[in-house]
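What you see is the complex with one protein chain gone and the rest in place.
In order of appearance the chains are A, B and C, and numbering begins at 1 in each one.
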Amino acid sequence: MRVGNIEDGRIMPLDEAVRRFVNDGDHLALEGFTHLIPFAAGHEIIRQGRKNLTLYRMTPDLIYDQMIGMGCAKKLVFSWGGNPGVGSLHRFRDAVERGWPHKIELEERSHADLANAYVAGASNLPFAVMRGYVASDLATHNPRIAFISCPFTGEKLAAVPAVRPDITIIHAQKADRRGNVLLKGILGVQKEAVLAAKRTIVTVEEIVDELSAPSNACILPHWVLSAVCPVRYGAWPSYAEGYYERSNRFYQAWDPISKDREAFTSWMEEFVLGTTGCDEFLQKLPEARDEVTA
Amino acid sequence: MRVGNIEDGRIMPLDEAVRRFVNDGDHLALEGFTHLIPFAAGHEIIRQGRKNLTLYRMTPDLIYDQMIGMGCAKKLVFSWGGNPGVGSLHRFRDAVERGWPHKIELEERSHADLANAYVAGASNLPFAVMRGYVASDLATHNPRIAFISCPFTGEKLAAVPAVRPDITIIHAQKADRRGNVLLKGILGVQKEAVLAAKRTIVTVEEIVDELSAPSNACILPHWVLSAVCPVRYGAWPSYAEGYYERSNRFYQAWDPISKDREAFTSWMEEFVLGTTGCDEFLQKLPEARDEVTA
Amino acid sequence: MFANDFTSSEMMAVAASRLLSDRAVCFVGIGLPSKAANLARLTHAPDVTLIYESGPIGAKPDTLPLSIGDGDLSLTADTVVPTHEIFRYWLQGGRIDVGFLGAAQIDRYANINTTVIGDYESPKVRLPGAGGAPEIAASAKEVLIVLKQSRAAFVEKLDFVTSVGHLDGGDARINAGLPGAGPTAVVTDIGILTPDPITRELQLSSLHSGRTLDEARDATEWDLKLADSIAETPPPTEREISALRDLERRTADRNR
Partner (left out) sequence: MFANDFTSSEMMAVAASRLLSDRAVCFVGIGLPSKAANLARLTHAPDVTLIYESGPIGAKPDTLPLSIGDGDLSLTADTVVPTHEIFRYWLQGGRIDVGFLGAAQIDRYANINTTVIGDYESPKVRLPGAGGAPEIAASAKEVLIVLKQSRAAFVEKLDFVTSVGHLDGGDARINAGLPGAGPTAVVTDIGILTPDPITRELQLSSLHSGRTLDEARDATEWDLKLADSIAETPPPTEREISALRDLERRTADRNR
């Protein structure tokens, strides 16, 4: 399983990386805007039973629905929590509306806020300045939104706290043998989420000899990463541009599975807890098997 | 000379663009960090005799030395003014030290400050927040550097005013027939300088049918630009990655030319005022002719 | 030539698409706004620039994206920038002509709620939340809203103000210092509502072909005001309806 630069030790299996770098109680960001969502890493965190996590994500997707439903989350910092184009995240709603499996705290912000907050985190600033939140109830329900005045013009602007996770996990297309990572397509806030964090894990579709990237491509140098883990199809049912498409079919299938507590629990037991890793998960789950072998 | 989408009218000759979009008294940024410096545009501004300009540039290069020496500048906002690897900008020094051809005001900032200030300008914010200027004499000589406190942590941080030029001019590799522009290689702060400005001119090496750019390349959509002007070798003696190299030889040759007021004036009269545009300039100047016909 | 046969959902999408002018730069919300914006691009507005918050600028998807970051958006875009840049340079930067939004609840001043039904701390229904809407509603030069009209959606008082329209009307929006002009139209399956030029209260200004004033009033919790003259929305043309149905067919084929 070990590939690449052994001496450097940055390239390692995902289960080892989660064991070493994700702790109970961590502030954890799994980022990826529709594209490159690190599902395999989220599943491994569920398998290893991490608890009391403060989860950050602009768009809590199915992976956070699964983590919340499995009781990993103490708190959620987010801006839009739905199943895109399908409807609700039922486990998220069940936790918020009925406290199942337990209550979770919410820190709710807007996309612009969280995007700016990751930029501030990556820039080692304690806050970001933005135009926003004027007359919105969000500012009255979130005390961590402040307003400041421009020292030159006197204009009033919103100030929001930086996001600085203990650990950020993302998925990317590929890494070279030293662990330099290339992302392309929809980049979301992943680069900033990585640079804002104390520790980082990147799962990649493959390890290659040369990244052969255009000069202004989005590259994360190996020396800012804690671990690089080869996980083929590690974003499925999200997608990796150039590798496979989004499984819109699975996103739709998730709706009935997640609506019911028992259906959800038995699905998680069978396909996540009952498998040892991404490969086995993909082979066992019928929807995945059809798509990844295509 | 007119090429591309006539109906849209964004693609036009450089002399027309300068006539229409650069006014006496404008706040003007010519950006390009060593790479893609818009020399041809600067020369056209000199030919058309623009005066009282407030010039912005992180690294006033030979082109600002020439514009200052020709009396175009009222004020210079900058962070590093030298002939890179060679020595002084003699016309800049003569203006500052001896007021020739007239005195110019200086607003001096650091690279980090101006880079942040362009980002703030592009983001429609009146100021940027940064860690900087602690105990530096720059802050005592520039009253437009302020300090503010983080509303969450109380930390003291520098605040600097955004840069919002009336007009930004840059050079780029290519545009398509609609006027969408591609830059690659060292990008400097050009994208931000364009987005921070009220009006923008981009000179390009060539107009092509298709940009064929990688998905995360630096592209400026036509609808944020006032004019796109095809000017082959428009950055010479700076360089355009993929087209021609920097003329280090000319940067070195500039030192003796610019050291002497008369040598400078007669050079400018012969090669800039005495030519109608970039093509003729390159054909007339021996150093250029050798390189651009190679 | 008008189509003879169309549903009220189709009428809503077509009516909304017509409000988007060619060459506009449009920040597109997912769902109905994305359907209407792409229909506009495929009919009368081929030069519209569609921007999605995930990063694509100038997206020209062949099918309707299920999510805001589908691969078809990225692969057809003029360029794809990081999400933070979309919000910082393009939206906050003042470069968006039209913000195209949906909503769960709307009030008479076109303020919208996408956060909760019921109390925020113990909600009856937890909705997805703000997403990009608060800053789109604040900063786009104008805002178009599209949603089905019903008493549950067109409410007297919002449970939560997620994104602001005209606040409590009149000059309130200008006085609050919001950069953009706010909502200029709300398109529903029954008609089109536009703000009164002075009070900024929404009034019914167009009824879709075959719909009635009573239907509009019944589907509105507040006392719906009427414009001085109420137009009839022209039915979908053959071209519009076939472009819409082709788009939906391609989308269904892709998701099969």
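List of remarks:
The rule we apply is simple: a residue touches a chain if its C-beta (ideal position, glycine included) is under 8 Å from a C-beta of that chain, and two chains touch if they have at least 3 such contacts.
Treat the numbers as computed from the prediction; the structure is a model and nothing was measured.
The chain not shown here is in contact, across the full complex, with A, B. The hidden chain makes contact, of the residues B:Leu125, B:Ile169 or B:Val189, with B:Val189.
Here one chain is not drawn; of B:Val96, B:Ala146, B:Val208 or B:Val292, the residue touching it is B:Val96. Set against the missing chain, the residues A:Ala122, A:Ala135, A:Val204 or A:Ala288 yield one that touches it, A:Ala122. The residue touching the chain not shown here, chosen from B:Ile11, B:Leu30 or B:Ala115, is B:Ala115.
Interface residues of chain B facing the missing partner chain: 33-35, 58-59, 78-82, 84-86, 88-89, 92-93, 96-97, 108-112, 115-116, 118-119, 130-138, 141, 155-156, 185-189, 191-192, 218, 239, 241, 245-246, 248-249, 251-252.
Along chain A, the points of touch with the absent chain fall at residues 119, 122-125, 180, 192, 195, 213, 215-219, 221, 223-224.
Note that in this section only the chains that are shown with their structure count from here on.
When chain centres are set by their Cα atoms, the one at the greatest distance from chain A is B. Chain B and chain C have centres, each the mean of its CA atoms, that are 41 Å apart.
With centres taken as mean Cα positions, chain C sits 29 Å from chain A. Among all residues of chain B, those that touch two or more other chains are 124-125, 215-218. Shared interface positions of chain C, i.e. residues touching 2 or more other chains, are given as 74-75, 80-81, 88, 92, 179.
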